[in-house]
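A single protein chain has been removed from this complex, and every other one stays in its place.
The first chain written gets the first letter, and so on, giving A, B and C; residue counts start at 1 in each chain.
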Amino acid sequence: MNSKFYRSLYRIRRVEEEIARVYLIDKIKSPVHLSIGQEAVSVGVCEALRSDDIVFGSYRSHAFYLAKGGDLKRMIAELYGKITGCAKGKGGSMHLIDRAHGVMGASAVVGTTIANAVGFAYALNYQEKRSIVVSFFGDGAIDEGVFHESLNFAALKKLPIIFICENNLYAIHTHQFQRHANPNIWERVRSYGIPAQRIEGNNIFKIYREVSKAVKTLGTRGTGPFFFECMTYRWKEHVGPGDDFHLGYRAEEERTPWVKNDQVKRIASLIDPKKRQRIENQVEEEIREAFEFAEASPFPKDFELYSDVFKKSK
Amino acid sequence: MNSKFYRSLYRIRRVEEEIARVYLIDKIKSPVHLSIGQEAVSVGVCEALRSDDIVFGSYRSHAFYLAKGGDLKRMIAELYGKITGCAKGKGGSMHLIDRAHGVMGASAVVGTTIANAVGFAYALNYQEKRSIVVSFFGDGAIDEGVFHESLNFAALKKLPIIFICENNLYAIHTHQFQRHANPNIWERVRSYGIPAQRIEGNNIFKIYREVSKAVKTLGTRGTGPFFFECMTYRWKEHVGPGDDFHLGYRAEEERTPWVKNDQVKRIASLIDPKKRQRIENQVEEEIREAFEFAEASPFPKDFELYSDVFKKSK
Amino acid sequence: MKRKLLYVDAIREATEQEMKRDKSVIVFGLDVDDPKAIQGTTRGLVEKFGPNRVFGTPLSEDAMTGAAVGMALAGLRPIHVHIRMDFMMLAMNQIINVAAKSHYMYGGQVYLPLVIRSMIGKSWGQGAQHSQGLYSFFMHVPGLKVVAPTTPYDAKGCLIEAIRDDNPVIFVEHRMLHFQKGLVPRKQYVVSPGKARITAKGKDVTLVGISHMQLECIRAKLYLESVGISTEVIDPIWLSPLDIDTISKSTAKTGRLIVVDNDWISCGASSQIVADVTERLQGKREIRVHRMGYAAVTCPPTPPLEKLFYPDGPKIAQAAYRMIKDQKSNWLPRERKDLQEIEFKGPF
Partner (left out) sequence: MKRKLLYVDAIREATEQEMKRDKSVIVFGLDVDDPKAIQGTTRGLVEKFGPNRVFGTPLSEDAMTGAAVGMALAGLRPIHVHIRMDFMMLAMNQIINVAAKSHYMYGGQVYLPLVIRSMIGKSWGQGAQHSQGLYSFFMHVPGLKVVAPTTPYDAKGCLIEAIRDDNPVIFVEHRMLHFQKGLVPRKQYVVSPGKARITAKGKDVTLVGISHMQLECIRAKLYLESVGISTEVIDPIWLSPLDIDTISKSTAKTGRLIVVDNDWISCGASSQIVADVTERLQGKREIRVHRMGYAAVTCPPTPPLEKLFYPDGPKIAQAAYRMIKDQKSNWLPRERKDLQEIEFKGPF
């Protein structure tokens, strides 16, 4: 378990560090929203899922994409705008997808995929499939009406879905306190009759444990939905590769406890150093290959501009 | 007090009965959404307000328009599509307005005026005016995202606004149970940190008393908002003048207790019969005049089609 | 083949037949399962297919449209119903930013076999917020198909086509067409994009009538007959993709094009069609063009103003007459009682 966790955590952290490094040479001509510091949520949740379970998320998409098993090569190629990208270069960093691994997409408009996830869960029920859906979103999405409409419907239909709010305290530079009189997201959700709890401290074990319980319960239909508010923290700027403490909207000290409590280091310390080295070597190799793959891949040809507007029906 | 209540209740009831009667001869070429049975909510609330307080509502607009002091002649003329109507015949029954009496409009799209009311309350605060805003809406509006966004903002800014949900159990023909897993509107609202309660039984005194308390509190700024879920019942069909028990979506027995508990009759029984007769005569006379006024008024002239698209700025 | 159905029943039949054919077709939206059954178009479906396949929803246009997208992603073929086009303004984010774009922005990996049915209101004081067309919004954005059938025959064929199409289709109905009667075959058939219908042959002027305005164009044609003008009338049926060829050809023949829309003119379908035909025929054939639509104001509910708000048979006839004979003519046919009820003939 620990080595699985570690591989996933380390992989996400290192992929994003590489993205941040490469970003400076303008190979990635796309906004990037890094999850550095928040990886534990994606990993804790996705390790509790089966591969045919489905996840939806937002533009801050790298972590859940990778945690769910999304193809790394195709992700980096997508960021490079290459035809080998997971969306042929037509999505970009904010719209990662990997159907084969249950990553059903991500939206640049806050809140939109919550409703899509709910509809998908309805369909799974209707189709009598065993898989479930996870909807990832930030604390900013709570403010949007679609969040409430979606909760209401999911509760009404008792859908097999788990809502994961990654509460990193900020929507861009605006603190939750500036947006909610009562910063009690989980309580709002309970009023719909949905079991909801807050998980403090970016704690990967706790997240994994609680989500696993919910997944198990959802094995019986008509028992959903579930909701978790996972407290976490974004280390980097909202969009882009750098820090942002100079902006003054938050103090570096606010980050300190989260860095001390870094889940990557925490899990690293729990596994055998040799095993750990092996994992790290494998991941580094994979990352090197992925960036090489992206570099070497061609851009889409001109005709691709006009492909994929409509699907031809059979 | 009782006679004031009675005059207002009786007036609304009788106006709508007249509308229903006249409707059959097609003078009113407009959808009409009658509040017969629900008058106690509008009256109980509006009697607690001052004349410079502001109300917003929905297409089911007759009761709160009249309860707030809206001009009867201009209302009936509006239903008749006449130039003397409160919106010159350009609004119709779903968009009644009377600025002089603080009736700031009504929308045919469910939920929309909730946000408008919140913005108005923000402005009153900013302008340091003493008046407050009341936002009327049905149980159907609860389902809409804009309701939640509006509550969140109103709570955040502690606005001088009272939300009144007229819960008549149905949105058109769909019962609240078919729309909410948990029919606990007031509880949802409390999760925003807004004082909220349900008032049972269409009880005009209770409504008046509780709203009066809220109004008083709002005299001190930064104490809002407040929320009341007022349980009530629509006797007639959703739109139009008739009954609708034949449709089968609700049983006539469901109405029985509400008719027994008719607040018009209840208040009637509390006042001196002579006084009552006088009130009734006055109201009947006023109604007769209003319909005559509407009948006698001309339709808008052709040029009115193109007026009022833009206001000329000075 | 001689069976006549109301438009609403044609919709109902198409839905039922497709639901029988394909278990992935489901119907949902506000009030689809209530006693009025969306003017009858969904009558009986919940009894036949059960409440998991046919269900009413909370008043949540945004999330319910988003849910329809999610269902389509999962392989269902949802039909989501709105009782007014106006209410779709609450669902624009999901339609414009998600539904229209998913196939393209995911590089073709996902597709959305989704139908959004919606209705345009008219008369009886529908007024500002229950009368809008607004389908030009959906014609503007790549990735959506738009259809506005006017006859019961096309209603059935287009709905079946829309259900089978693997892309999001905005299906525009008009309340004044709902109780029109016309021949409708019992079997399933499709009316596909790419072919506008010439509903009347003529040689002096081409009238294109969209949605309910098709009926007004047919009325106009009859008025024009009485003054010796021969009118070609075209129903585009599918607005996106649009069969501009048929309209261009007809205009090349008649030399005159009037597009009558059930919507405002500015940046509307009439502007699109007129601009397209102009670009195509310039340098080849001199033509005259004219756009008609809602008056450029909010829809007023009071009957005398509402009458001025909409194009109608006499006004359309007048515009054609002016174009052909004399721009300054005051000729305006008196409304004929016998043209108040027009039944669609066919089969086409």
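Here are some notes:
Assume a contact is a pair of C-beta atoms (placed from the backbone, for glycine too) under 8 Å apart; a residue touches a chain by one contact, two chains touch by 3 or more.
These numbers were taken from a predicted model, which means no experiment stands behind them.
Interface note: of C:Lys48, C:Arg288 or C:Arg336, the residue touching the hidden chain in the full complex is C:Arg288.
In the complete assembly, the contact with the undisplayed chain comes from B:Leu124, out of B:Leu9, B:Leu124 or B:Ile199. Only one of the listed residues, C:Gly29, C:Pro78, C:Gly127 or C:Pro333, touches the absent chain: C:Gly127.
The chain that is not drawn here is touched, among residues B:Gly145, B:Gly193, B:Pro225 or B:Pro241, by B:Gly145. Listed for chain B, the residues touching the missing chain in the whole complex are 56, 85-91, 95, 97, 99, 104-105, 107, 109, 112-127, 145-146, 149-150, 152-153, 156, 307-313. Residues touching the missing chain, restricted to chain A, are 29-31, 81-82, 85, 89-95, 107-111, 140-141, 143-145, 171-174, 178-180, 247-249, 299-300, 302, 304-306, 309 (touch as defined at the top).
Panel shows chain C; residues 62, 86-87, 89-90, 92-93, 95-97, 100-101, 104-105, 127-129, 132, 134, 136-137, 139-143, 240, 263-264, 266-272, 274-276, 278-279, 282-283, 286-291, 296-298, 300 of it touch the chain omitted from the view.
Following the convention adopted for this analysis, only the chains that are shown with their structure count from here on.
Work out the mean CA point of chain A and of chain C, and you get 41 Å between them. In this assembly, the C-alpha centroid of chain A lies 45 Å from the C-alpha centroid of chain B. Centre-to-centre, using mean CA coordinates, chain B is 36 Å away from chain C.
Residue positions of chain A with contacts to 2 or more other chains are 145-146, 149, 152, 156. Shared interface positions of chain C, i.e. residues touching 2 or more other chains, are given as 57-58, 60, 62-63.
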